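One protein chain is absent from this view; the other protein chains keep their places.
The first chain written gets the first letter, and so on, giving A, B and C; residue counts start at 1 in each chain.
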């Protein structure tokens, strides 16, 4: 169905359908964010010997996040007197928009995707890089020293880790010969890339966590050091946008890992009767769980060590992986 | 890397362990008998010896006595007895010195009020505060 | 009882006056002082006509104090008991007890009430005039603490206690001269009693008048050789005139204590730190105290090499207190000196960053000084 729509002529009807689908996806994503936050709090709680939210919405706290969001919406919107007003207002939007834009290229199943562009992977990485601007803008516009430091940390971190992130997937691109995410999934019929490219997977996972600003790479908002980092002056709805961007990115990044390393919607052998969407959801959940699990366990890395690690360890490893892949591809010629 | 993996196994193991939190406002906290909570006062036991007011480190107890109404009986009886819970630190010294156990501790500790004035508890309030009384008051 | 009452009536005027004085005093800080002293002096007061008897009683009391006061009921009453016997005077005994009981009750607001409450049973006891049974009665009476109907006697007794308190307070403040509000005859006895009390309180000081006491206390401390050694080294290098005093502080785990002369304070401290044999490399504590006649800096030093402690003290003038800073020697003296500056107003010369560390620069006055009056903008 998607293929047909994408191939069809541009028309108002088509636009309408896509617009509608985008809105649906937005709500799906918002729904995901709602329950991802809840899941995170629940898992963290359980690992920390407590129950997590259990008051609002039954004993599982199903409506906790909804209540939180409502609270954020009706909260007083404060803008510091000495803040750079236009930028301060603009920053959350700049941060959030790319997060939603990148979802367009993710193929959730072989039938359900929004765009099938040849350079899908490149698109994802290019667009996601824009969020940094939003964060730096927010940090700068707040006219707060902690925010500024958080913003600078974010810029440094995200730029440094984008490079190993891209480098690590080059091996996969070499193997598949395509940047199209659908093609990458199709190429994993013989085995997921986590098996063929384990080094790339590890580098990608680490770089992805860093890109997401999650523990142990949560320096931009390092609570114990910078209080709240770049969003220290934000409150209410604007703050919610930063939060939303963060979790939408988590959604996107988990999807991307699923797609390029875990074989997307492809089933495990002999379990083909289970639909692709379920497989995708399962793999996706595992990735999310791992991200949360990291958050529960690890302390935060230090800023200078983070940069050192990115440039001196991850990047050379990723480069080595490219060479190794190239050599293997030439010698074994498996693909 | 090994250290990280060890840490991950530790947290994963705890995922299924018994949870330790209290369901506090819904279930009362289990407190030992000796717990020092808001005082309960027995006006009939008080002999107006003033020892509690004297020992109080923050001077939060104020009391007055009057002559015994029965002319055949000597001594005094209590007239007013106030504890100011804005400054009371629940140190237990008043119950420690009280010769007749007229003031004892309870296990109640919820003192939140909307106004500071309400923290000023008088004889009647302290007399009515008669739940969860401490059983053993002297060492 | 009659005897006492007569005495009281005669004194009525003086007592009233004294009461006013006592009240005025109360407003000041010396509340506790008044109470204290009065309690101890009260019996002596009565003993004025019999100075000799009092002295005897004192000796007995001292002897008793040397033993451990096993009876927890009332240490003071226990002390006074021998006086009772010595005097064999019922009225005096009753008073002594009243004073002792009054002392037990510390807080001032209720003093009148309290004293009277205790007085009443003693009146009864007086009538009986049995010295031995008295203590028991008093204890029992305390438990039940029934209030009095003998209003008059009560009031008088209270007034009297106050008069004595006032007298004693003044005596304490002035040092040796007796309070002016009381009769002359009393004054002498008071002064004497005070001196005796002071001696008693010191207890272990070698200058005690009774021979038995001083003999018992002369046991040398295990740290005496250490102190001697320190003094020898110090005198060898810095000369004899650097120390004002040196002794073993037996109350404080026998720590050798040196009192430096203010002008030589820094030199001595420097020597203590850098001398090979002493090398006190650790400053454990530094603080100041306001002793009303002077300020004092107390420093507790420790040598990790020799595993030995030393207390170093120096007296500073109370007006415009200034002393050399130890911060250049021990960096750890930095904040404690700031604290002493903040709370006592002692200035440390040579301190790199002397500031009011706790209260802030805009605080008025030095709270730990004994004459501190809180300054409040709002009032």
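Basically, contacts are C-beta pairs under 8 Å (C-beta built on N, C-alpha and C of every residue); 3 or more make two chains touch, one makes a residue touch a chain.
Convention: contacts and distances are computed from a predicted model.
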The chain missing from this complex carries, among "ABC transporter ATP-binding protein", "Na(+) H(+) antiporter subunit G", "NADH-quinone oxidoreductase subunit D" or "Heme exporter protein B", the UniProt name "NADH-quinone oxidoreductase subunit D"
Per the whole complex, from C:226, C:260 or C:283 the residue touching the absent chain is C:283
Chain B, residues in touch with the chain not shown (by the definition above): 1-4, 6-7, 9-11, 14, 20, 31-36, 55-57, 89-93, 96, 105, 139
List every residue of chain C that touches the chain not included in the displayed model. 32-33, 36, 68-70, 72-76, 103-104, 106, 201-204, 249, 251-253, 255, 281-285, 287, 289-291, 298, 300, 304, 307, 311, 330-336, 339, 343, 357-360, 367-368
Contact set of chain A toward the excluded chain (per top definition): 44, 47-50, 145-146, 149, 215-216, 218-219, 222-227, 295-305
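One rule holds in what follows: only the chains that are shown with their structure count from here on.
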Inter-centroid spacing, chain C versus chain B (mean Cα positions, whole Å): 35
Distance between chain centroids, defined by C-alpha means - chain A, chain B (Å): 53
Give every residue of chain A touching chain B within the complex, in rising order. 43, 46-51, 293-294, 296-298
Chain A-facing residues of chain B, complex: 4, 7-8, 10-12, 14-21
